[in-house]
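Heads up, one of the protein chains got dropped from this complex, but the rest are sitting where they should.
Moving on to subunit A:
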Amino acid sequence: MVRIKNRYIAVQIVPQTPVQTLRLNDSTLSKCLLQNVEKYYGVYGLGLLEHGFRVKYCNERTKIAIIRCIHRGQRYVSSILPLITLIGDVRAKFRTLYVGATVIQCNKFIIKHQKHFLDRMMGQTASAKERQDLFKRVMELDMER
């Protein structure tokens, strides 16, 4: 049996103007990325990448997302990320954080990254309730979608 190799790309979305949350979901992000693949690599690139392409995780608060693509299409995705300046209707750019072969490794990296983010944000919240909410929102890694 042939094993299909995937690559998981962890990216951070950096908006031009600082905002608390991005009005972004998996489908908007996915549509934006595929549109740009078509723009820069044409119908051939889109056809190659479409199979197995999926946004696995998208956190509006920390602005982190995990993109899954097939192994041989990784170059197409990672090379267009710096060229994207508009995501949905938000003017923003992508920062590639990590490229992994398994979603577990990607999760480990994101948890580490989110812990650093939490350390920074905890100092800025006033009440204990807010801190708990923030912790819950940041650390949720809902991969079921």
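As a working rule, a contact is a pair of C-beta atoms (placed from the backbone, for glycine too) under 8 Å apart; a residue touches a chain by one contact, two chains touch by 3 or more; residues count from 1.
Throughout what follows, contacts and distances are computed from a predicted model.
Engineer: Can you pick, from "Ribosomal RNA-processing protein 41", "Signal recognition particle receptor subunit beta", "DNA 5'-3' helicase" or "Ribonuclease P protein subunit p14-like", the UniProt protein name of the chain not displayed?
Structural biologist: Not shown, but named in UniProt as "Ribonuclease P protein subunit p14-like".
Engineer: For a quick check of understanding: of A:Lys5, A:Lys39 or A:Arg91, which residue touches the chain that isn't displayed?
Structural biologist: A:Lys39
Engineer: In the whole complex, what residues of subunit A lie against the chain that is missing from view?
Structural biologist: Missing-chain contacts on subunit A: residues 37-45, 79.
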